[in-house]
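Pasting a structure here, questions to come.
All protein chains but one are shown at their positions in the complex.
So that you can tell them apart, the chains are marked A, B and C in the order they are listed, and the count of residues begins at 1 in each.
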Amino acid sequence: MKSNSAKARTGEWKARWADFKYTLYLLRRNPLVLAGSFMALFFIILSLLANYIIDPNLAIPTGYPESGGGYPFHRSYMWSKGHFINWGPDVRLHEGPEFFYLGTDGWGRDLLKMIILAIPVDMENAIIITLIASIFGTLLGTLAGYAGGVVDEAILRVTDIFFAFPALVLALVFAAMFGRSIPTLRLAIILVWWPPYVRLMRGQILSEKEKSYVEALKALGAAYPKTFIRIQERFDVVFDKIVPLRAGRLRFLLIFQRVINGILDQLALLGMHLRILFRHILLNSIYPVLVQATLDFGGVILTFSALMFLGFSPSPSLPELGNLASDGYSHVFDAPWLMVFSGLTMLIIALAFNLVGDGLRDVLDPKLRR
Amino acid sequence: MEDLLVVEDLKTWFPIKSGIIQRTAGYVKAVDGISFDISRGETFGLVGESGSGKTTAARSILRLIEPTSGEVYFNGTSVTKASRRNLIKLRHKMQIIFQDPYASLDPRQTVNSMLREAMSIHGIASGRFEAHKIALELLTQVGLSEEHLYRFPHEFSGGQRQRIAVARALALNPEFLVLDEPTSFLDVSVQASVLNLLKKLQKKFNLTYLFISHNLAVVHHMSDRVAVMYLGKLVEVAERDAVYNSPRHPYTFHLMAAIPVPDPEFKKEEILLKGDVPSPVNIPLGCRFHPRCPYATDKCRKKEPPLTEEDGHWVACYYDIDFQSGEVMS
Amino acid sequence: MKLYQYVIRRLILMIFVLFGVSLIVFYLARGFPTGIDPVAPYIHARMTAEQIAEVRRIHGFDQPLYIQYFYWVRDALKGDFGTTGVWANSRLAIDVFLSSFPYTVQLSVAAIILTVAIGIPLGIISAIKNNRLPDHISRIIALTGYSTPSYWFGFMLQLVFFYYFLIWGLPHLPSSGASGMEGAVPLVTGMPILDGLFAGNLEYTLDAIAHLILPAFSLAFISLGFLARIVRASMLEVLRQDYITLARSKGLKERVVIYRHAMKNALIPAVTLTGIFFAMLLGGAMITEYVFNWPGVGRLSLLAVFQGDSNFILVYTLALALIVVIANLAVDIVYVFLDPRIKY
Partner (left out) sequence: MKGGKIIIDVRNLKVNFRTYRGEVKALNGVDLKLYEREVLSLVGESGCGKSVTALTILGLLADNAYVLDGEILFKGEDILKKSNEDRRILRMSELATVFQDPMTYLNPVLTIDTQLKEVFMLNKKLLKQAVIVQKSQGKKMIFTDLLSREKKFRGESPNVKVSRAEIKKMAKNLCIGILRSVKMPDPERILRQYPFELSGGMRQRVMIAMALARRPSVFIADEITTAVDVTIQAQILHLLRELRDKIDASILIITHDLSVAAEIADRIAVMYGGNTVEVATTKEIFKNPIHPYTMMLMKAIPNVKKPVGRLASIPGTVPEMINPPSGCRFHPRCPSAKDECAMKVPKLREVAENHEVACYQKWSQS
């Protein structure tokens, strides 16, 4: 039924697509966000392909290359074959067969390869932790914001407890007690990472709830999906057939009907709240959570690697940025490249996602959007 | 004409919480006992300054805010006692248009999904095709066209948004519409077109309006009967011309004297009401208006005057005052 | 509700929070089914079996968990938090904590002063010169700071300002410890700088300050960026308000408009953030203290956890929870003075 009016846009999706394109337009205009998103994209692709580019079992430390004992440092060649920088005062030159761009780590493994292998590990952790923490926090925040009253107070107090909890201590205690494995570290970080989302979402819901379009929906009686109406009508019809008999014995049926009506009443009320909540309020208040999740992405990588650095990694040779850094901790002054480059990679990854998050905040903020 | 809506002694008080365990220390008496009735097809104007409680009254009637006490009957069935389920059936017939066109439409929803949602809730349209047909027809009713169907609210002007709100309300073919300051955000020319639309729809669908506004000229243009509200209570209810041309309550008189008239020749002597509207938290004893009333006597300060009726003209004042000469006949 | 009523209400809630934290940590520290035996940190190799059993009895590890908790709460209320493990030669947990807490306080105060002193002006300048060069520079500094791993930055500072300055013969900053001349000055407050001033030993104080620079800046760099972003956002918001237009229409100089009218409103969100940052810092920036082996509470708690010393962990987490809750309360009270509209 194509109407002939010139610019008529047919589908509902066309309108939404135009809105999305407009957001992309705003994103493109901000140079920092552009740079950030390219870097983030690069790292995502890298982490997907890493295990294919570099053979993962390189990470398994083989015996030390013949270097006559002592710490087998290969002279690290920086950036180009001909030119090198002497990183340490008296690093023994080892005519290694290949040429290491970023030098080697404790086990003689090429640092560059190890970093590339480490990126997917970190990214995977970050995604899992941010997702679980944000979803859990958002749901709890929505409940607190919308329900209000005692529920709100209780949830807030529980969040306060976890807010008052130092992030690292919980993680340390967990890791120390559970033994060092990646899932326990993830659990520890998740446990400490969800409270900010509760407060963020609660604030959003409280402000959205007051808007008059919510009241308009209530006025529309936006509660009862039509299937409910039909069930309830059929129930009344059946009931009227039985109840008129009204011999004394059937008196209890009246009470039964009142109970059913009571339940249906509560269901209708719940239906209204759920419909308003999920079809309208959530859609309008989800954006700041998105922004916060992107910003948290970098933060989670840093916290996770900090735990690794403090010595909670399952195995010292695990190719993880924090682990590589902690391996370099003991030789910071004579082999700084270990510490420098693994830390630098973390910084760039976190910076990429923070740039995107910062840009998103300006773009998605309804006030600045127009 | 039978009464469509009857309101009896409606009260809505908001508790003020204070102290460590948040016990109720007092009440904001936004609506403090109002009674009136509206017959079918009539436009009932409700005027009053900000803080008089007219918006809370409208929301209490529709039970968007739960009233503290009092009764509301719609078409004979009680609204205040209705269970949640029957209330939804009633909601089908009573709709509301809000003041702020920018906030009363969900920014993330296109016009099409708004109309469809309204219809689907009450199971009006059977299939997609019929729903689309009804949606188009609704838009033409309110003076918009098919191309506006798939657009977001932020792509419309204030006047167009109010029209969309009207279309959404009409989707449920209601009998009674509460218009809560529908045009106070709009410019004069746009306001004129929206008011004309409302009048046309009233004739066509025999709708009944409760028209609320602080703009006395607009209420004068639209309504058949007018009620004046001050600090949560009705002080005067009568036919429009009676209230505007021969007011009997001192507050209504000063209110009418303060309306700016778009005609320089019209000589208007200065009748100024001193002071500001007191807050509904500590309402003055006796008649609420006595602190600002130039004719207040001791009797006014002690007992609150009831709303007395005299051939269709309800007034809440002990005295019968001739405002020109200013002398008071009790 | 008057202010004191609000404070009482918050204090009652605080007790609840502390109780919650202690419950969780107690269960984690002692009851959790992990490999380490709770008594392990309190015995040393040379102890005989009955001595170990004796230590177990004193600490009450043989009792069921809830009774242990009951005793612990009863002792805690009396101020006796039990002894630390062998690693801190079994001194009273509370003494160990209090002896090293001043160091963390000194580091946190220095870090928060740096954060505020650099962060707020950075935020205001980038708001005033919005979308021009200073804004972009401050945005990059802020985001870099926010995405820097704290230990990595600590090392970078050490590497450059200590190691390479040493090699290149430049005056270098000390990279570890709180003061070079231990014990030269009687401990009064426990904070090297203040003790040096009390004792009038200027050289000691200067040395303490030198030790403080690198760790404090390493902490500050991470949080000042975030603070600058928040101040920029709220200043931009305030500068769009109507009362700024009125102030300008009064003919006030732009400087006066910003410092008298805009500043007070814009700094309210910064107060919250500074409060939370300070609380976190007081918890002992564990990693920075570890990297600069600063004798603060953070480093101690690290060791305690490695040893699985439940007594000290309990003292530490409770103290930190107390600090965070008091910081939040202090921030809310400061709100009342900053913004008259807020009435509790």
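Keep in mind that, in the parts below, contacts are C-beta pairs under 8 Å (C-beta built on N, C-alpha and C of every residue); 3 or more make two chains touch, one makes a residue touch a chain.
These numbers come from a predicted model, not from an experiment.
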| said: If I consider the whole complex, including the chain that's not displayed, which of B:Leu216, B:Cys293 or B:Cys317 touches that chain? | reply: B:Leu216
| remark: Which of C:Arg139, C:His261 or C:Arg299 touches the missing chain? It is C:His261
| query | Can you name the residues of subunit C that touch the chain not displayed here? | reply | 241-243, 245-253, 256, 260-261, 264-265, 338-341
| Residues of subunit B in contact with the chain that isn't shown? | 49-50, 157, 159-160, 187-193, 195-196, 199, 214-218, 220-221, 244, 254-266, 268, 270, 272-273, 276-277
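Keep this in mind: only the chains that are shown with their structure count from here on.
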| field | Most remote chain, CA-based centroid, reference being subunit A | value | B
| message | Centroid of subunit A to centroid of subunit C, CA atoms only: how many Å? | response | 26
| note | Distance in whole angstrom between the CA centres of subunit A and subunit B is 47
| said: Taking the mean of the C-alpha atoms as each chain's centre, how many Å separate subunit B from subunit C? | reply: 56
| Residue list for subunit A, restricted to those that touch at least two other chains | none
| task | Quick one: which residues in subunit C touch 2 or more of the other chains? | result | none
| said: Per the contact definition, I'd like the list of subunit A residues that touch subunit B in the complex. | reply: 1, 3, 5-12, 14-16, 19, 211-213, 215-226, 229, 232, 261, 264-266, 268-269, 279-280, 283-284, 366, 370
| Parts of subunit C lying in touch with subunit A, wherever the complex brings them together | 13, 16-17, 20-21, 24-25, 28-29, 32, 34-36, 136, 139-140, 143-144, 146-153, 155-156, 158-159, 163, 167, 229, 280, 283, 286-287, 290, 301-302, 305-306, 308, 313, 316-317, 320-321, 324-325, 328
| query | Which positions of subunit A touch subunit C when the two form their complex? | reply | 32, 89, 157-158, 160-161, 163-166, 168-170, 172-174, 176-179, 298-299, 302, 305-306, 309-311, 322, 325, 329, 332-333, 336, 339-340, 343-344, 346-347, 349-351, 353-355, 358
